[in-house]
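Only one protein chain is missing from this complex, and each of the others stays in its spot.
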Amino acid sequence: MQVAVLLFARLKELVGSAAVTLTIPSAGTVADIRAALGDAYPQTQPLLAHLLIAVDKEYAAPDTRVLPTSEVVCFPPVSGG
Amino acid sequence: MQVAVLLFARLKELVGSAAVTLTIPSAGTVADIRAALGDAYPQTQPLLAHLLIAVDKEYAAPDTRVLPTSEVVCFPPVSGG
Amino acid sequence: MISTIAITTAPINYQRLVEEVRTPAAGAVVLFLGTVRELTAGKQTLSLVYEAYTEMAQKQMAAIAEEAATRWPIAKLAAVHRIGPLGLGEVAVAVALSTPHRAAAYEANTWIMEAIKARVPIWKQEHWADGTTEWQHPSS
Partner (left out) sequence: MISTIAITTAPINYQRLVEEVRTPAAGAVVLFLGTVRELTAGKQTLSLVYEAYTEMAQKQMAAIAEEAATRWPIAKLAAVHRIGPLGLGEVAVAVALSTPHRAAAYEANTWIMEAIKARVPIWKQEHWADGTTEWQHPSS
C-alpha cells in the first residue's frame, strides 16, 4: 500500500521535500512507516531513532495501524517555546 | 527618655493615632519600646507578640539601641502583595 | 539591571514594566500580577485599601531585588506595589523580570513575591460587602 507522508524541519531538509510517498505492507503500522522512510531515504538514518510519527494529528505508537486514508506525518523532536 | 513612635495599620487603629510618644530608659532598646507601648496602650496587647519594630527604616532586633534621634516605627505583620 | 522599583498610588502600567525587562540578552520573561480578588474564604470583598510605611517599603523592595539578582542570572527586573484604595480586579503588585533561560525566571519571580509578602511594610485592609473593614495581619 502506498502512503503519502508529510515531513517537517530537519527531516524535510534531509529528504529535500515536504511530502513523500512510501510503500508499506497492506496491514501496515507506524513501525513500517519508520522502516520504509529509512530504506527509501538513507540520509534520514541519524534522525530515525528519535523520529516522531503522528497519525491523524495525534502522536502514534509503533503498532498503530496506518490506513490509506490516514494523514501520516513524520518529524524530529520538537523545539518550540 | 521620650521617643516619638509611628504606628501603622491595625496598631494605629487600636491606639487611635498614627504617632505616640513613649517613655523608655535613657539607654533604652527596642525591647523597651515594645514594653512601653503595651503599658501605655493595653489594647495593643493582642498584637504585641508579633509586633515588628523598625529603627531608621530597618527591621530592628530587641537589643537594638534607641536614640532620641531614631526614627522608631511599630507595626503588625505585613500583608502586602 | 534593576530598573523601576516603586511604591505608588497610581494604577500600575504592567506593560511598561514588561517592556522595560525585555532584552535580546534574555530568552524568558515572567510577569506576576497580584489583583484584587472578590472572594476570600467565602467573604465578599468590595474594595481594598493598602497602607505602606513608604520609605521603608521602597528600601525593602530594592533590597529584595538586589538579593534576587545575586541568586539568579537576572537580566532585568522591575517591581511596583500600589497603595491606597483599589477596586475589584485592579493590580496591587507587579513583578517583571527576564533571565537567559526559563526556569530561573519562574523561580526568581516566585521568590521575590514571597519576599515582598514577608518583608515589605505594606498592609491590606479589607472592605467587606457587609460594610465592615478588617486589617489583614498574618499570624497575629
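Observations, loosely collected:
To keep things simple, chains are lettered A, B and C as they appear, and every chain counts its residues starting from 1.
We adopt the following convention: contacts are C-beta pairs under 8 Å (C-beta built on N, C-alpha and C of every residue); 3 or more make two chains touch, one makes a residue touch a chain.
If you're wondering where the values come from, they're calculated on a predicted model, not measured in any experiment.
Judged over the whole assembly, touch between the missing chain and the shown ones holds for A, C. For the options C:Ile2, C:Ala28, C:Ala63 or C:Ala118, the residue in contact with the chain missing from this view is C:Ala28.
For chain A, the residues touching the absent chain in the complete assembly are 6, 8-10, 13, 46-47, 49-50, 52, 54, 57-59, 73, 75-81.
The omitted chain makes contact with chain C at the following residues, 14-15, 18, 22-39, 88-89, 98, 100, 102-103, 105-106, 109-110, 113.
Everything below uses one rule, namely that only the chains that are shown with their structure count from here on.
Greatest Cα centroid separation from chain C: this falls to A.
Chain centres here are Cα averages; for chain A and chain B they lie 73 Å apart. We define each chain's centre as the mean of its Cα atoms; on that basis chain A and chain C are separated by 49 Å. In terms of their C-alpha centroids, the spacing between chain B and chain C amounts to 26 Å.
The set of chain B residues touching two or more other chains is empty.
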